[in-house]
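One protein chain omitted, others in place.
Now for chain A:
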Amino acid sequence: MGSLQLKSVRKSFGNVDVIKGIDLDVKDGEFVIFVGPSGCGKSTLLRIIAGLEDATSGSITINGTEVVTVPPAKRGIAMVFQSYALYPHLTVKDNMGLGLKQAGAPKDEIEKRVAKASGMLSLEKYLARRPAELSGGQRQRVAIGRAIVREPKLFLFDEPLSNLDAALRVNTRLEIARLHRELKATMIYVTHDQVEAMTLADKIVVLDAGVIQQVGSPMELYNRPANLFVAGFIGSPGMNFIDAGRLGASDAKTIGVRPEHITLSRESGDWQAKAVHVEHLGADTIVYLESEKVGAFTVRLFGEHHYQPDDVVFATPAENQLHRFDANGRAIR
C-alpha cells in the first residue's frame, strides 16, 4: 500500500544541522520505528516526511512519487500527535471525518469509513462527544481513528503514547500492534522509549545527532549492535562497557557485555566484585557491583536472589556474548 524512500535528506535551522544526510528505504507494510535520545532529530525527520517542515536538501519518495513539493494533505499520509491535537470544537465524528470532508469525499463514504474506524477502536459510544469529554486514552484512540479514516499510504506516529499513564500505554501499544496487523499498512513511529521500539517494530532506525546509527530488526540491534551508541541505547539496564586493556584483550578498545549475560556466584568466577546496590523486581534482580578488575558494572539475574549490598561475589560473563568495539566505537565482527 505504501513505501517510502529517503535519499540524503538534510535539514538545518540556520547554522545548526539537525539532520545530516539520511538514506532510508521503508518497504510496503513495514512498521518502522525511529528511536533515539531527545534532540537526535527523529521528530524533525518525521515532520519532514509529513511535509510539515521542508528538508534543506534531499529527496523524499512516497509510493514511487517524489513528494518534496507536495503539501501535507496531498501526500497520502496521516499523522498521530503526542498531544492528540484533536479539534476542540468538533465532535469525535467530525474530528475523524474532517480530512475526508476537506478532500471532498461524498457524505455516505465518510459515514461508512468513520463507522468502520470507530468500530475497530470501540469508539462507537463516543461519536457525538467533544474531545473535552473524553479521557486521555479515548482521545488518543480518536486521534488514531482520525488517521485510519483517511486510509493513508503511510501512518506517521509522533510519540503517541508519551502522554498516557503506564497501564494505558501498554493497552494502546497492543492496540497499535493489532491495527498494524489488521490494516497491513506502512507505519512510521517515533519514540524515545526503547520498549515501544522493541515490541512494535519490524525495523528500528536508531538515530543520534542527526545521523542513522543502525537500521535493523529489534533482535539484530540487540544481538549485533553496530557501535557503542546502539549497544548502550538498546537494552535495559544498559550494556556494561569495560576497557579492553583491563581484560588483557588486545584486538579491541572496549568490551561490552549485557547485564543479563553475566552470572553471579558466591564461590568462584572471573571477576571478584562487591555488591553496591540491589534492586528486587520480582521477576528480575538487578545487582550493581564494583570490582577492582573491571570497575563498576551491572548484572541482571532472573528470579529472586538474596544478595545484599557489601556482599562479595564472583561474576562470570558468558564468553560467546561479548561485544568488541574498536577505538572508533565500531563493533568488531
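Structure notes:
Throughout what follows, contacts are C-beta pairs under 8 Å (C-beta built on N, C-alpha and C of every residue); 3 or more make two chains touch, one makes a residue touch a chain; residues count from 1.
Criterion: contacts and distances are computed from a predicted model.
Name of the non-displayed chain as stated in its UniProt record, restricted to "Sarcosine oxidase subunit alpha", "Branched-chain amino acid transport system permease protein", "Elongation factor 4" or "Carbohydrate ABC transporter membrane protein 2 (CUT1 family)": "Carbohydrate ABC transporter membrane protein 2 (CUT1 family)". Considering A:Lys27, A:His89, A:His277 or A:Arg330, the position touching the chain not shown turns out to be A:His89 (whole complex). From the options A:Ile19, A:Met79 or A:Ala197, the residue with contact to the chain not on display is A:Met79. Residues of chain A that touch the chain left out of the display are 47, 50-52, 71-74, 77-79, 81-89, 98-99, 102-103, 132, 146, 150, 158.
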